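Left out: one protein chain. Kept in place: all the others.
Should a chain be cited, it is by its letter among A and B, assigned in written order, with residues numbered from 1 in that chain.
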Amino acid sequence: MTTVLTPWARRTRTGGLGTPRRHRPPLLIGAGTLLVLLFALAGPLVAPHSPTAQLAAPFQQPDGRFLLGTDVLGRDVGSRVLSGGRTIVLTALAGTAAAGVVGITAGVLAALASRRLGDLLLRCVDALAVLPALLVVLVLAAGFPGSHTALVASVALATVPFSTRVLRAAADTVLSSGYVEAALARGDTRWAVLRHDVLPNIAGPALTDTALRLVASLHLTATAGFLGLGPGGATPDWGRMVSENVPGATLAATPFLAPALLLVLLSVCVGLLAGRLADTVGRGAG
Amino acid sequence: MSRQIDRRAFLRRGAAGAAAMAVGPGLLAACSTDEPASDRKTGPGSSPRSGGTLRAAFVGGGASETLDFFNGPSALDLVRARAWHGTLGNLDPSGPDGVRYGVLKGIDIADDLSAYTLHVRPGVRFTDGSELTAADVLHSLSALAANSKLPVYRLAAANFDLAHARADGDLKVVLPTLRPIADGRMILCQGNFLVVKDGTKNFRKGMPSCGPFRLTEFTAGQGAAFERYDDHYGHVPRLDGLELRSIADSTARAGALTGGEIDFAHDLSPVTARTLGDKGNVELVPTESPYLVGLSFQMNMKAKPFDDPRVREAFKLAVDRQAMVDTVFYGNAEVGNDLPSIGFPDYAEGLPQRAHDPERARALLKEAGAEGMKVALTTGPETPGMVEMATLFVEDLKKVGVRTSVRELPAGQLYADFPAYAALPLAGSYQMPIPALSTYQMSTAGGSPSAFGWKESATDTLVAKARAESDQAEARKLGTQAQRTRWEEGNQVLPVFKPNLNAQAKGVRGIRDDLFEQFPGFSQASLA
Partner (left out) sequence: MSLIAFVGRRLMGAAVLLVVLSAAIFAATAVLPGDAVSAVAGMDASDAQRAEVRAELGLDRPVAERYADWVAGAVRGDLGRGFVGERPVTDVLATRLPNSLLLAGLTLAVTAPLAALLGLWTGLRGGGADRFVSTAAQVLAAVPEFVIAALLVAVLAVWLELLPRVSVIPLGGTPLDVPHALILPVLTLSAVGLAVATRLLRVSAADVAATPYIEAARLNGVRGVRLAVRHILPNAAGPAVQALTLTTGALVGSAVVVENVFDYPGIGRELQLAVAARDIPMVQGIATALAGVMLLVLLTGDICARLLDARKGHQR
């Protein structure tokens, strides 16, 4: 193995002037994230009441029957909170995955292609970044009202430019490193070079980028719910619940705090995980 | 200063009175009900002071706000126009003929109901010194209102032959009717027929106006400022100035009110209004009947099984109206009886309030073979409360065995795609406060697309007959009969009438005295 290192291996991450940093695998954060994801995805199964039925007067304080009180329309906050994460998580995951696939493909292609073609591809993707993200979300939501797919697509479109840039830069660095040229000279096909040299070495930044984009997708999905776009009606959705119950916050705090805190918890866990991954990968060998 | 104003106004009233007497006794019958001096009396204890600037906040319309109120779609455009320009008149149940006239002295109806004669009040001055004449009224009606795209101005064109309207001298305008109607005064004095100078094409700050205030500043999307117009023909305002602001978010509007930055907040959402309950310095002043907005659901008679009247009745029986009033509006709303325009003189009288009877609903559905039917309710947040009510209606329907869910469209979309809307089986809708029979003719008669399949020429004829009947008692009987048919067999579920939930700082008075509450007027308002 040559000694030419990829940028991600080059960084020694000395964290300061020469002191080696402690490195712990992010077990705690990872476990926390998994727990919240489980809560969001499996919650609807354990909801005590129907999340859409009007059961009592609005904004009642928590009591024995409704552990978190009732919301703006007298529905059980607890059941709604249990049911409100699934849409957000699934949509964000789907959007992130879609954008990830497109981003990696575009990034690698851009790096593999000639300089001019690569620049052109990047310019096309940049055009997407220049388009106001809000417009994309609004237009797609208007064109396909209530559709999960439209929301996923708008989330993906909004985040593709970012990852393409990052991954192209990463692939570029790998490709311009000596040993890829050597491999090609040796007679390995481009495809083999791609599989064995490029992809594994961009796996690190790709993973980090994915985690960052997942946070962004979560935000976008929740904000769309907050703005009243996306699957509406009585479907519980944490973002929507915050927007519905914030005006009544002085009457009862739990209907707005519970979904808000859950959103924060989910995003924070994923965000911290992303950060830890970035650190870990930064220390990894090439 | 205030006494000076009183005297000037008093003299003018005297002059008008003298002129009226000179013209002839016939006109006295339709004489204006100018505010009697007694309303200047202050309430016991408090004495509203003269002066000050009242700041009011409305939702506004963002970029689409305009001074051209004939084309301005947001409520604030009309509120601004009301403060700025003179009106033909407003609905006033306590006034003669049921109206309080503005720049008019009275309206005469021809015996055969073929023409209406508008008598202009003499001595009304524009801010540029010129007098208001018939030509100005004619221009405002037949040139501007007739060409307006706004639904509210269509009432004039739908009832009067504006192309053949003419001015008869300086003080008379003759409006021929398109078909005989007896309630034309109610149409013309709705409150939104405002008068601008003859020949007006552009609306800008500084144009001559004859309303209670003079516009001094306007920034679209932000607000407008006014100062008192001392030469106003009618009630000269107590306020020195007026500021109308646009604040789109309901909680922000309420926050500005409780924070003392404004004195009046218009149309708060029900939840926000509720949170103001325990604030000591503000009070809730919801609009009163008839200025209530009806929130309804339309059943499409072209879609099975809504062609069966039993299914329609089942849906009307299934809805728990009181629960909607209590849950969505915290009691600040009125129960509806499936007919629009409650509180107007031509609203049906004597009809029993439909009960909440889910058992009977279930039985009816079974009888019609529609047990377990599946239908989606489509609605959107076009006005606050629509989506919430749809959510509750869906739960009510589930309790009688209907398989249903809410399909919510993003704001603006429900009506944007109108052909799709008119094809929906079950759709949310709302009714603005317009007299009952006129509402029927405009949106339901003749198989109009927004009638969702209702096509009953017998009822249409009855409504036209009711409107053409000069005898008020007979007219009311006919109108009620027509509405009863709608009530029994119609395809509209109208469970709730909601008011505009306005709020004001304690001590503010007199906004309600200016009538036409839907678009508040400030000519009689005063600060604490």
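One rule holds for everything that comes next: a contact is a pair of C-beta atoms (placed from the backbone, for glycine too) under 8 Å apart; a residue touches a chain by one contact, two chains touch by 3 or more.
Note that the coordinates shown come from a computational prediction; the quantities given were computed from them, not determined experimentally.
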Contact residue for the chain not shown (choose from A:Ala47, A:Leu90, A:Leu109 or A:Leu131): A:Leu131
From B:Pro180, B:Gly255, B:Pro358 or B:Gly401, residue that would touch the chain that is not displayed: B:Gly255
Contact with the hidden chain (one of B:Leu171, B:Ile247 or B:Leu424): B:Ile247
Among A:Leu151, A:Ala222 or A:Ala252, the residue in touch with the chain that has been omitted: A:Ala222
Contact residue for the chain not shown (choose from B:Ala63, B:Ala458 or B:Ala473): B:Ala63
Chain not shown, touching residues in chain B: 55, 57, 61-66, 68, 71-74, 77, 149-151, 154, 217, 219-225, 243, 245, 247-249, 251-253, 255-256, 258-259, 261-262, 410-413, 415-418, 420-421, 429, 442-443, 448-450
Absent-chain interface as seen on chain A, which is shown: 11-17, 19, 21, 123, 126-127, 129-135, 138-139, 142-143, 162, 215, 218-219, 222-223, 226-227, 239, 242-243, 246, 249-250, 256, 260, 263-264, 267-272, 274-275, 278, 282
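The rule is short, and it goes like this: only the chains that are shown with their structure count from here on.
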CA centroid of chain A to CA centroid of chain B, Å: 48
Partner chain B, residues of chain A touching it in the complex: 52-54, 57-58, 72-74, 138, 141-142, 145-146, 228-229, 232-234, 246-248, 250-251
Touching residues (chain side chain B, partner chain A) in the complex: 250-251, 269, 271-272, 274-275, 323, 326-328, 330, 381, 387-388, 391-392, 394-395, 405-411, 413
